[in-house]
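Partial complex: the chains shown occupy the same locations as in the complete assembly.
Chain IDs A and B follow the sequence of writing; residue 1 opens each chain.
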Amino acid sequence: MEHDDIIWEVKKEAIRSLVLSGKRMDGRDFYDYRPVEVKTNYVKRAEGSALVKLGKTQVLVGVKMDVGEPYQDTPNQGNLITNAEMVPIAAPIFTPGPPDENAIELARVVDRGIRESQMIDLEKLCVREGELVWNVIVDVHVLDYDGNLFDAAILGATAALHTTRIPKLEDDVIIYSEKKDPLPVRWAPISSTFVRIGDKDLLDPDLGEEKSMDGRLTLTIRDDGNLCAAQKGGVCAYKKEDVEKLFDIAVKKTGELRKKVIKK
Amino acid sequence: MKNPGIKLLDENGKRLDGRGLKELRPITIKAGVLDRADGSCYLEWGGNKVLAGVYGPREVIPRHLADPLKARVVYRYNLAPFSVDERARPGPSRRSIEISKVSREALEKAIFLEEFPKTQIDVYVEVLEAEAGTRCAALTAASVALADAGIPMRDLVTACAAGKIEGKIALDLMKEEDNYGEADFPIAIMPRTKEIVLMQMDGNFTREELTEALETAINGAMQVYELQKKALKERYKIEGE
């Protein structure tokens, strides 16, 4: 628990009443992202990496690759594995230990965005059918938590995978010091997360807005404007029309963001 | 979604099990099937068999987790080891932890939590046999078990999935459709207002497909809702006799 529970109760009331009157604490429009900064190749030792700053939120995503056996039902495909760690450096409430339900939800939503968009051409990651394939392991490492880990993590994963280089494989042994071909990627999925406060929806919530929210909706959008993953969380309810409206906004906003930060 | 190797629709537009695109699998619901639990529900939905049990409102253990203003809800979706082809290792998987979280949040919207401050309501769902759509079956059974336990709710919660197979929006995917289809879209609603309290999606939807999927899933849930009400009526009838 935060130590300053009472302070937060007061803050939350202030945030909620401001939002219900149509404004945000930091003056942003309801459908604006905070300033975004993406630094790729941040970790030289990783096959791919990206440090994302979304306002004061900082997430570092690293991509490692190794080889292993394929699954029986996809003998000619590489595997994608996604993990997220909310390490305690990032917030006073994060505690050491195995991922809790929040970290697991984060990892799985990031994973679905990458997987379902068919971003990575997994068939090109087959070394010997039925025997040896590449594993692509995406690790989301949260460094500073000021809200909206979903969008920061998905953006980081997409950016990191777009700059990932496959290491050399020699007699089935990986030579990590020699990176070669780029990872075969086709799409750049990016998400928009909206928190719901009363009947208002706010894109890219900061920590205070997240604490004040009733619930949230995350929509991951592909370059072609199609939805590839969705996740509702928290204790709120949406009408059908709400979902459609937020989808339209997400397509527009992720499109702008993609143009700005993903170099193909 | 995996690459399709199977024809999911025949020349007449019928699905592998003969259903039309917007048709549900057979569903049976029975409330009050366990002795120890305060409320319970057994539900079969196509090849799925789930058993939901509710305990509470009861004391919160450990106590420091108690909320002075409202009841705490615990939701545990659990796959029995023999419920799937390759035995599931006992204990929570990452998948079941995520399902439990979003299902709990859906129920929290419906339960009058403020009426039971400092208590805990435990909702346990055992998936005894699994064949695509277990999270919807589990959540649907859970809300019947909550009603059976006498927990006051704004509304039942009713879940149903839409999906996409061979480019078409379909209701309530079965296993092969889930494996080889192009999208899965489970939602849960509170039927009186049709408001969505659970929504997940993976696959590929255009704007138009999203709209059709929303309509399809909501319509499916409304049919399931009738079966929930019928099961509860039968339960009260038996109890009243």
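Note that a contact is a pair of C-beta atoms (placed from the backbone, for glycine too) under 8 Å apart; a residue touches a chain by one contact, two chains touch by 3 or more.
Computed from a prediction, not measured in an experiment: that's the story for all the values here.
This structure file describes a complex whose protein chains are present as A x3, B x3, with one copy per kind shown here.
Assume only the chains that are shown with their structure count from here on.
Our note on geometry: chain A versus chain B, Cα centroid distance of 27 Å, whole angstroms. Remark: chain A residues 73-74, 99, 101, 104-105, 107-108, 112, 115-117, 215, 217, 222, 225-240, 243-244, 247-248, 251 touch chain B in the complex. By the touch criterion stated above, chain B contacts chain A in their complex at residues 1-2, 94-95, 97-98, 100-102, 105, 108-109, 185, 190, 193-207, 210-211, 214-215, 218.
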